[in-house]
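Every protein chain but one is kept in place in this view of the complex.
Now for subunit A:
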Amino acid sequence: MLTILFDGIAYGMLLFVLACGLSITLGLMNFVNLAHGAFAMAGGYITVIMMNRYGISFYWCLPAAFFVTALIGVLLERTLYRRLYKSSHLDQVLFSIGLVFMSIAAVDYFMGGQQQLISLPPELRGRFDFFGVGIGRYRLFIIVLCAALTVALQLALTRTRFGSQLRAAVDDGRVARGLGINVSVVFALTFALGSGLAGLGGALGTEILGLDPNFPLKFLIYFMIVVTVGGTSSITGPFVAALLLGIADVAGKYYVPQAGAFIIYGVMIMVLILRPHGLFAREGGR
């Protein structure tokens, strides 16, 4: 029972890291970026290449996945994305889904279509018993890392100067610019942060979720669910939503395996009926 709860939390945390970048771009920058999963995939492949081709330790791969993906994010933001900030949502959707297909084809071409596997360092493998609760080491690692990340992120957005600049830039770009905030740099950095987090999530997820060129499409639906259920106004929303969905998904598959795959959608529908704007909606949200 508690093992299921633990697995659910780990899974939810992983979903959160993967999806929170999307909630940043969607909620704060008001950009529908369906290519978010492609950044996660990039992080995963960076880890695979570093570990399997160059034998670099897994712990170094995580920050590398974050920074390299963030860099790719900035590059794309500067060259492609920023042109579409003012476009309609339909254009953004078409553009980013096109990017997804391009990334799938590119990865398939360079890396092949097969599942990519990594071997974790021995201390992260296996599990131990803690007062009768079976705890997977790697899942515990994910929980600790993601919890720390969440706290840091929440503080960064609410307590730092950059956070308030970002919120100002989103609320009213023109006034923010008038106050001397360099809005375009703020957006570029935010986008980089979002893609970097996706990359980190992809790197962490390789072991649990698997990694192949279809990753962005396979998990797009999960990201979207997390963001819709959580609402896009804060970090807390998607965080609670990801935990809720992770636990519901794992528990559902354990207790009613026949219907397991549908539980997550059931939860989404329930939440959206009760709170159409997500769990934590911003009043009069944009």
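The working rule: contacts are C-beta pairs under 8 Å (C-beta built on N, C-alpha and C of every residue); 3 or more make two chains touch, one makes a residue touch a chain; residues count from 1.
Heads up, the rule we're going with is that contacts and distances are computed from a predicted model.
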Name under which UniProt lists the unshown chain, selected from "Heme exporter protein D", "Acyl carrier protein", "ABC transporter substrate-binding protein" or "NADH-quinone oxidoreductase subunit M": "ABC transporter substrate-binding protein"
Sole contact to the chain not displayed, among A:Ile4, A:Leu75 or A:Ala168: A:Ile4
Sole residue of A:Gly136, A:Pro216 or A:Gly278 that reaches the chain not shown, by the stated touch rule: A:Gly136
Touch with the omitted chain, as defined above, among A:Leu80, A:Met102, A:Val185 or A:Ala261: A:Ala261
Interface residues of subunit A (partner: the chain not displayed): 3-4, 7, 11, 105, 108, 112-117, 119, 125-127, 134, 136, 138-139, 207-210, 212-214, 218-219, 222, 249-254, 257-258, 260-261
